[in-house]
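Missing here: one protein chain of the complex. Every other protein chain is in place.
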Amino acid sequence: MKTTHKKIITLVTAMVLLTVGLVSLSGCTSQQQTNTIKISGAYSLYPMMVVWATAYQKNHTGLRIDVTTGGAGKGLSDAKGGKVDLGMVSFTLNATEAQGMNAVAVVTDAVLAEINSANPVLANITSTGLTRQQLNGIFIDHTITTWGELVGNPSITSPIKVYSRSDRCGAAETWVRYLNASFTQDNFPTAEWLTKVKGDDLMSKSISGDPLGIGYSNVNYIYSNATMQPKTGLIPVPLDINGNGALDATENFYGTRSNIVDAEISGALPSPPARLVYLVTLGNFTGLTKDFVHWILTDGQQLTIANGYAPLSSDLVAEQLQILGV
Amino acid sequence: MRFNKASTVVKRKSFFTALLILFLSLLSLLVLHNTLFFFVFIIIAVIIISLDFIAISRQLFDAIGTKAIMSITIFIVVLFFFLIIVLLNGSFFLLENQSIGDLLFSSTWKPFSNKFGLFAVIIDTLLVTAISLVIAIPVSLFTAIYITEYAPARVRSTIRPFIDVLAGVPSVVFGLCALLVFVPVVRDVIAPFFGANISSGFCVFTASLILSIMVFPIIISLCIESFSSVPLALKEASLSLGATKWETVKKVLFRASGPGVLSAIFLGFGRAFGETIAVAMVIGNQELIPSSLFGPGQTLASLIANNYVEINSIPLLESAIIFVALILFLVVLVFNLGAYLIMKKASQRWKY
Partner (left out) sequence: MIISVSIVIGSLFLIVFVIVLNGLSSLSLEMLTQTTEGGFYLGSGGGFLNAIVGSLLLAIPATILAFAVGVFIAICLQKDFLHARISTFVRLCLDILWGIPSIVYGVFALTIMIAIGMTESILFGIVALTLLEIPIITRSIDESIKVVPIGLKESAYSLGSTKVETALGVVRRQAMPGIVAGILLGFGRGIGDAASILVTVGDSNYMPTSIFDQTAALPTIIFNLMGMPEKAVQNKAYAVAFVLLVIVLCISIITRYLTKKSSKYLIK
């Protein structure tokens, strides 16, 4: 009987320890947490949403806001399927996508092209900027294939390595619409010279590791949150918006992230590539979700500039509040 | 059937089991906050303890036990066919909307424009699998030969655990390693060496590299099994006739265990064909047939992993993904069946 005694004791001790461990873990977080708002979607809105969620939860104990990413396409898909309460979507819904859904714009941000800091023709690009035509030739038509071709210096034969997004995302939609107002993300060709990566971060990571690379992502992934300067290895591509072959004073706002935010507000950076980011939901906004979105459109707007996003104009806010139904 | 009630009552040691079940019930209440499971487990524990006090004759227990065991087995076989049926059912929506020709032989995969051409993806999958096998087969074969024939016993017992550990490493870890080590190496060293200067490292070649490492353990352990089952007498006969060790290996070992090696290769093919995560992380995510090994691609399995997020936005996409899973299932089925038939034929031919 001795061995059976020992077995019983070890088994019971192990079970008690395990129960205590697991209970204490779950006990810490389960104080009647029946109120949860689930949000998923665009990488571009994620940093802002985390700030909003943290601030909102401070005043609303007992409320849990669960924010995950996955891309704007996932956000839309999850919201449509009822898996999340709010989907973060960084592109404008088309007719089929908007069926049964309600969308409210919450903030403005921008998509910019980026190159590596060791790019062979960096000086040329940063001084004159790139026109829409040139960008079209790089990203869509593949008529400009080497860096030398781009700046008119045939002696530089290093090829342009183009990166784009593989997941359905606002960054791709917005960027392609800047290149041509009638294009959609499907207009990015499926071709070998175009490397498709998933997510804003992988895009920035790839460009910062590839001296010959060019890609595009949300401003918050090009600039560092801490220093407001472009991240190590990345340089944003200035846009020659009026196409005059030179970077005018009004077009040169790439020094720090706050300059870009100012440009978004003033309109110096047109939309696209500046764009509205939406929160979408299936059906109407109701209950806790509605309160949260209301807060975002009012108090929440004050937190945007410090985090690299531009707040909505007051007209726009009024419009959105109407859609929200308050 | 008459059961003799006077037969001895079997006292089963159900104490531990009941305790375990009670513990599970407590867990489910406290951790999962699920009262339903709590009560279910408590009822099961009560039943188990009460069984101890019910007099069941041994024959009855045996009859019930045998029936229970057989029904579970039938359940598994039914499950196997249920799997196929569910996948087929899910694919119907897609098959009604698009022709099989379009699906299998067109290369345009643009779900948002309702195009689901899988041809490029199928070719890529075959390409990646073939290259990974080309790398893996010689390496695994030689390793297996070394372990069975040439290695001293101590070396043998140290290497075996390593192979088992390699077999147990999760595929995400392989994928992460490939992302961090192989992608830059291919991009900066290997691709330029072969003349492809614009490779980003996310290419078919990287995927094949990491796949071959994942396939090593399978082929190695199966080969070791079949090499060890060749009777010593055969090898000794060859050696006694004057053949060198290597000649014995080449002529006798390979011939005798040929079917075993072949079925190992088939199983390795099945594994490589269906590997999802590691490939999805490094293959470049473009549904096209690359012009060189260093261009991006997409395999059937990585297609699912990279595209499943948008299921709810596009109704046909859900059905397309189920269809791709069905293809994976059928191909692996065919190859595993093939491996089995080879072994069966071989055991009829090679009786020693």
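Every chain is named by a letter (A and B) in the order it is written, and numbering of its residues begins at 1.
Note that in this section a residue touches a chain if its C-beta (ideal position, glycine included) is under 8 Å from a C-beta of that chain, and two chains touch if they have at least 3 such contacts.
Bear in mind that the values here come from a model prediction, so they are computed numbers and not experimental data.
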Among the options A:Gly81, A:Pro189 or A:Pro272, the absent chain makes contact with A:Gly81
Checked against the full complex, the residue among B:Ala130, B:Val173, B:Val189 or B:Ala237 that touches the missing chain is B:Val173
Of the candidates A:Thr108, A:Thr195 or A:Asn220, the residue in contact with the absent chain is A:Asn220
In the full complex, subunit B touches the hidden chain through residues 10, 31-34, 37, 58-59, 61-62, 65-66, 68-70, 72-73, 75-77, 79-80, 83, 86-87, 89-90, 138-143, 145-147, 150, 159, 161-166, 168-177, 179-181, 213, 216, 220, 267, 270-271, 273-277, 280-281, 301, 304-305, 308, 318, 321-322, 325, 328-329, 332-333, 335-337, 340
Absent-chain interface residues of subunit A come out as 22, 25-26, 29-30, 33, 36, 38, 40, 43, 46-47, 50, 64, 66-71, 81-83, 167, 197-202, 205, 220-221, 231
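We adopt the following convention: only the chains that are shown with their structure count from here on.
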CA centroids of subunit A and subunit B: separation to the nearest Å works out as 36
Per the touch rule above, subunit B residues touching subunit A in the complex are 16, 19, 23, 26-27, 30-31, 33, 108-110, 112-113, 184, 187, 197-198, 200, 202, 284-288, 290-291, 295-296, 306, 309-313
Counting only contacts in the complex, subunit A reaches subunit B at residues 7-8, 11-12, 15, 18-19, 22-23, 26-27, 30, 70-71, 73-74, 76-78, 80-81, 83, 97, 159, 161, 163, 166-168, 184-186, 190-198, 206, 209-210, 212-213
